[in-house]
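All protein chains but one are shown at their positions in the complex.
Just so it is clear, A, B and C label the chains in written order, and each chain counts residues from 1 on its own.
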Amino acid sequence: MIICERKPIDEIKSFIDGKKKVLLVGCRGCVTVCNAGGTKEVEILAALLRLDAQKDGKELTVDEFTLERQCDPEYVDELADLVSKGYDAILSMACSVGPQFLSRRYPKERVYPSLNTCFIGGALAHGVWAEHCQACGNCVIHIYGGLCPVSRCSKSIMNGPCGGSSNGVCEISKEVECVWHLIASKFMDEGRLAEFAPIQPIKDWSKSRDGGPRKIVREELVK
Amino acid sequence: MSDFEPKIIAFCCQYCAYNAADTAGSMRLQYTPNVEIVLIPCSGRFDVILALKALESGADGVYVAGCLEGGCHFLDGNIRARKRVVYLQNELKKIGLEPERLAMVNVSASQGPQFAAYVDEFAGVVKGLGPSPIKKHLAA
Amino acid sequence: MANNTTKSGAVMVIGGGIAGIQSALDLAEMGFYVYMVEKGPAIGGRMAQLDKTFPTNDCSICMISPKLNDVGGHINIEILTLTDVLSVKGSEGDFSVKLRKNPRYIDMSKCIACGECANKCPKKVSNYFNEGVDTRKAIYVEYAQAVPLKFSINAEECIYLTKGKCGNCKKVCPADAVNYEDKAEEVTLRVGSVVVASGFDVFDPSVADTYRYSQWPNVITSMEYERILSASGPFQGHLVRPSDHKEPKKIAWLQCVGSRDINRCDKRYCSAVCCMYAIKEAVISKEHASDLEAAVFYMDIRTYGKDFEKYYNRAQDAGVRFVRSRIHTLTPAPNGDIILEYIDDAGERQSEVFELVVLSVGMTPRTNLPELAANLDIDLNEDGFIQTQPLTPINSTRTGVFACGAVNEPKDIPSTVMEASAAAEAAGRVIAEAKGTLTKSRTYPPERDIKDEPPRIGVFICHCGINIASVINIEEVVNYCKDLPFVEHCTNTLFACSADSLNKIKEAITEHKLNRLVVASCTPRTHEPMFREALAQAGLNKYLFEMANIRDQDSWVHQKEPVKATQKAKALVRGAVAKAALLEQMYQTKMGLTKEALVVGAGAAGLNSALSIAQLGYPVHLLEKTDVLGGNGPKIFSREKDVRGYVAKLIKDVENHPLIKIYKNTVPKSSHGFVGNFETKCLGPNGEFTISHGVTVLCAGGHAHKPASYLYGENPNVLLSLDMDELLATNDPIIKKPNQTFAFIQCVESREPDRPYCSKICCTHSIESALTILDRNPEAIIYILCRDVRTYGFREKLYQEARSRGVRFIKYCVDCGKPEVVAGANGKLNITIKDHILNRPILIEADYLTLATGIDPNPMREEIVEVFKGQLSAEGFLFEAHMKLRPVDLATDGQYLAGLAHYPKPLEETIVQAKASAARVATILSKDHIMVGGVIAVVNPEKCAVCCTCVRACPVQVPKIVRNEVDPALRGHAFMEPAMCHGCGVCVSECPGKAIKFQFFTDEQLLAKVEAMVQEKKAKPA
Partner (left out) sequence: MTREIKTKSNLERVLASGAFAVTGELGPPRSADGSEVAHKAKHLVGNVDSVNITDNQTAVVRMSSMAAGLLVQREGLQCNMQMVTRDRNRIAIQSDIMGAYALGINNLLCLTGDHQKFGDHPQSKNVFDMDAIGLIQAVKSMRDDGRLLSGQELPPEGRPKIFIGAAYNPFADPEKYRIHRTAKKVEAGVDFLQSQCIYDMPRFRAFMKEAVDMGLTEKAYFMAGVTPFKNLGMARYMQKNVPGILVPDDFVNRLKAAPKDKQAEEGMKIAAEQIEEFKTMPGLKGVHLMLIEWEHMVPEFVKLCNLTPRP
C-alpha cells in the first residue's frame, strides 16, 4: 500500500490560516490501513484544528467526511453536495493522488494535502511501516530470492552486496538492513549458489520513474 | 485568578484507578471537588478523541489514570494510554495549548491516598495555568 | 448419573451470616439446592452490624449488601427466617430435618416495608441490632439493607400479642400484611448434608463485672462501638459517647475482655480478631476526629494475618498509643469519665482519665449452641464450640454435618469465608452424585424491546443513609435532574440497594415506561450487578443502566464542601444521564467450557485442592515442579497431629485417584484463555505440552526463611524450626539428654522492615516444640524469646500449658535490642537479652537454639504471576481478588489460590483454603456453559478496513480477520471472539476506520458523557 504520514500541524494550520469553513476529507483506502488518513485521523485532526481556532477565539467550522477512495472519480463525486455548501479550503487526508483528484473534480476549490506520501510499503509491526517497492516498473524480485534490491538496497545495485554492509546492516544506517545480505545469505543457506552466481545485467530503468510520468492503458478495458 | 475553579475530567480505569478513587472515598480522604471521574474499562480504552472532546467542551484539564506500569489488568493498556497522552501533549503544544493540561498517572487500586494527592496536585497545576482559553471563548 | 442416586441434592445451611452466605452461594453455584435456616428475621449476621473491616477499612455493609442480595435473589437458595432446627434424623446423603418456623406475624408476600407500622407502634424496646444503644419498636426491620426486607413482630414485646390491646400496626398497614394469628409451623425437609454456620455471641462483660460495664454508660463493648461508628447506627455515625452524647477526646480500648482469661470468665482461648478490630476502631476514631487520643491496652498484639502487621504499624504512625498492660482497676471520674490505673513499661504505676472505655470483647459460643448441637447430634468441645479435629477442621463429629466460621473457633472474616467455601466443598462432595437433581433455573420476564423507543430515563438519587445526604443536597440534585433531557422520572431513595428500593425501581420502570435507568449512589464496582438484575427482573435489558458515583467519589471526599459536592453530583448525574440516553440493549451468549482443573503445586494445598476437585467429580491436572509430592508437609512435626502420616496418606489418595493426572518436574510456561477455556503450556521432562482446563488453582507454596543472623549456618546447634521438627520426629536422643537448655528466638528477621509481615505459625510452632521437649524431657530448661506471643484462637491453650509447665517466655523488642548470640567457650550458645521487666540483661547458656524464621514466598512467584497474569503483594504473596470476601479467588475469573502462596498459615488453614478452592472451582465446572459477551468490543464489518490494527494492538491476540459469512467472496473483516475479548478497549481506541464498537463504552456514549459533564446543558424544553 501507499504509506503516508500526516503533515506537521503547523503546516496544515498555515493552509487554513484566515479561513472559516474547512472540509476535511479522509480516505478509506491505503491511508486508513496505515493509520494516516482514515475516519479516526480525520476526527483527530478536525478536533485539533477546532481547538486551535477556539483557543484564539477564531471562528472555524471543520466538517469531516471520509470517502471510500480518493483515487477514483466516482467516489470523489460523492463530495459534490458537500462541496457545494462552499468551503474556504478542502484538506485531503489521502496520498497525493487525493488532492489532485479533488482539485481536478472541483477546480474552483482550494485543495490542500494534509498528508505526505512517503513510499510503497507494508507494515512490519503495529505502527512500523517499511518501503518495499520503488515502482521501477519491471519487477525482478524472483531473481533475488523474493527480495527487492531496487527498493531495499540503498544503492539499488544488482550485484551486491557492496563492501559497506556489516552484520547484515547497511552502512548508511543501523536501521537499514542490507537486503543484499539477506539475498546472499538466503542463497548460501539454501545451497542455491547457482542462483547467486550469474551476473545480473545492468537494469533497464526505462520503465521506472526515470522514464518520465507513467500511464497504463488497457485497450480491452478502455471504452 | 485565585477564585478560579478548574473543571477537570479524569478517565479512570476500572481495575485500579477507579478503584483507587473509591478507596480514597472509603478512607474519607478529602480532595478538591474540581475533578470529575469518567469510568473506562482500561486506560487502554482512552482514546485521544475523548481528551480532545473534553477540551473542546471547555474542560481546563484532562488526565488519564491507569494501573501501575506492569500492573495493567490487560497487560499494556496503561503503556498504550501513556503513549497516546504523550502524542496528544505534543500535538497540543504545536497548536499552542499548554500540554500540562493533559496528563497520565498510574495508581494501584489500594493507592487511595496517592490518588487523592494526585488530584490535588494536578488541579494545582491546572489552576496555575488558568482557565482553558477554549472555555474563555466558549463563554463569550 | 444424577438419576439413580438415593442421595438428596439439597443442603441445609444453618445461619445467615457471612459464613452461611458464602457456603450457600457456593453450594447453589455448585449445583445444589440450599435451604438457609436463619434464627432471626433477616440474614446478614455480624457483618451487617460492623462499621468498617480491617485491614482495608472497607465498609462492612457495603461489602456484604451485594452478597445479601445475591442470596436473596438466588433461585436455588431458599431463606427460612425465624426458624429453629428441631432435629436431624437419618444419615449423610439422606437427612430428614425437622424445623420450626416461628411466626413473623407479618405476611411476607404483602409487606412493602413502608415502615408505617413501626411509626405507629407505641412500644419502644431495646434495639439489639444496635447492641442496645438505642431503641426500636416492637414491629421492626433489623437494618435498612436487610434481606428479606420484611417487618416482623417480636411477640414478647408486642402489646397486642402480650396483652391483647393496641393493634395499631394492623390498623395502619396499607398492605394488610399484619397477621396476629400467625402460628409457629413445623416443616420437614430432606437434605443430603448440613452446614452449621450459626456464628458466635459477643462476650457479655456484665458476667464478671470488674469492668463496671453494666453500671457505667461510658464503658461499652466494641460491638456497641461499631454501631456508634456506623452511619446507620444509633448516632448516624457521629462519634459520641452514650452518657451525654459528647464527642469523646480520649478513648481507651481494653483488650482480652472475655478472652485469655480463666480468672474472671473461664475463657481460655484467644478470640483472634480483637487486636485487629481494636486497632481499626482506634484508627477510624482518629479519622472521625484527628485530635482524638486513642490508647490500646494489651497483653500481646496479635496482628498475624495478611497485611495486619502493616496496619498495626500504620496505626502507630497515625498516633494510636499501645500500652502493654492489663487493666484491673477502673474508677469513676466526674462527668462520666473513667480513670484507668496501670503499670507502664518502666514499671511505674500510672493513672489516666478517659472519656470512653471500649471493652474489646471476645467471641463466645452462641447461648443456644448446646441446644442446636443436641438437635443436630454433634459434640461441642471443652470451650463450647463445635468439636472438630485439626486435620479435618470443618468436620463435626457426625458424618454429613459440617461446620464453618466462628461456630468452630473464633476467627476473622476471611478465615470464615474460606471455611465456608470449604464446608460447601465438603457438603457438596458427599452428595456429589446428586448434583443438579434439585436445582431450578431462573427465568426472567420477557425483555421489552426498546430499540425504537425514544429514551425515557429514570433517575434514583440515593441518600445512602447519611453517607451522601449529609454532604450533598439530594433534593437540589433531584430537582435539577428532573429537567435533564429524556428524564421521565427522578426521585430520591434512602438506600438504593435495599430490597425495598430495588422493588421501587422495578415498579417505576413499569409505571413510567422507563427504558433507561440511572442510579446515583455508590460505586458500580460493587453495586452495578444488583441494579442490573433489578432491570432484568423488570423486563428491561440489564445494560440499560448507568451509575453515578456520588458517594465514594463525591460526598465522602468533599465532606467539608457541600455546595461544590452538590454541584459535582449534578455534573456526575448529568454525565450519567447523557450516556444512559445512548445506551443500547446488549446480549450475552452461551459458551462451552473444559470441565477440568489445573492445580499448580503439589504441597498440602495443591494435593488437597486436587483431591477435593477430583472427589467432586472433575478431572484435575496437578503440576509439581520437583519430583516429589507433599511440599513442606513431610518436614513438619506436630505434637497435636500426625502431619507426616496425614501427608503420606494424602499423597497416596491423590496418586490413586483416577481423575487426577500428576505431572512431576513440570512447570507452567505460559497460559492463555479465559474462565472455562484456559490453555496452559507446560514444560515437563518430555518437553513442552499443553493442558486445556476450565479453571486454575495456584498453590505454589512458600518455604521457611533462612536467616543470616544468630550464628545460623555457623554453629551446628543453631537450628530452624523445621530442623527441630526433624529431631522431634526422629526421636533424637539429644532431646532427652539431662541438663539440657533449649532456647527459641521468635520473629527472626520477621516483622522487621525487610520482611514486615508476621508469619502466623511460628509462635505456635515453637511452643508445640517446647511442649514436646518437655513431654520427653521434663527436666529440660526452655526459653522462648519473643515479641508478642501470637497463639490466636485455641492455640492460646498451648501457650498457657507451656507457661504452666515452666517454659520461660522472655519478651524483647526490636527497638530496645534484639537478643545477641555468641558461641561460648564451653560449647554452649550464650544468648544475651535485655529483660524489659527487670530492665537488665539476662544471659542464657543454651545447648540448642531454634530460630523461628517465618515463611518466605515462593522464589518462582514472579514467573508464576507472569504466566497466570496475577499480581503480587509487596511481600511477594499472591493478591487475592478481595481480602475480606474473596480470599480464595484471584482477580482473573476462574483462577483460585490456596496455601502459603496466599499468605503464611498453619496446615489446618491451608487444608481449609485448599478445600475452599475446590468449592470455588466447582462453582464454575458444575455449569454446562458460561455466559459471554456484554461489555466487549464488536466489529462492524461494513466499516472494517481490514487493516489489522486491532489484530496487532490487542494485548491478548483475540482479533482475527475472518471471511465474510454472508458471502466468502466478499471482503472479510476483523472479528473478536466474544468469549475471549477481555474488554479492555485498546483496539477501539486505535481502529483507524472507527469500525469497532466497545459496548457500553462506545465513543458516542463516552463523548456525550464527557460533554455533558463539562458543559452544563440547558434544561430541556417544557
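Basically, contacts are C-beta pairs under 8 Å (C-beta built on N, C-alpha and C of every residue); 3 or more make two chains touch, one makes a residue touch a chain.
All of these numbers come straight from a predicted model, not from anything done at the bench.
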In the full complex, displayed partners of the excluded chain: A
Residue among A:Met1, A:Ile120, A:Cys133 or A:Met158 touching the omitted chain: A:Met158
Interface with the unshown chain - residue positions in subunit A: 154-168, 171-172, 181, 184-185, 187-188, 193, 196-197, 199, 201-203, 205
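The definition used in the following text is that only the chains that are shown with their structure count from here on.
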Between subunit A and subunit C, centroid-to-centroid distance (C-alpha), Å: 59
Intercentroid distance (Cα basis), subunit C paired with subunit B, Å: 33
Interface hub residues of subunit B, defined as touching at least two other chains: 48-49, 53, 138
Set of subunit C residues in contact with two or more other chains: 953, 990
Residues on subunit C engaged by subunit A in the complex (per definition of touch): 943, 945-949, 952-953, 990-994
Residues of subunit C defined as touching subunit B within the complex: 52, 56-59, 62, 287, 523-525, 549, 551-554, 556-561, 564-565, 567-568, 571-572, 575, 869, 871, 891, 935, 953, 955-956, 982-986, 988-990, 998, 1001, 1003, 1006-1007, 1009-1011, 1013-1015
Residue numbers on subunit B that touch subunit C, as the complex places them: 5, 7, 9, 14-15, 18-19, 21-22, 24-31, 33, 36-42, 44-50, 53-54, 57-59, 71-77, 80, 84, 110, 116, 138
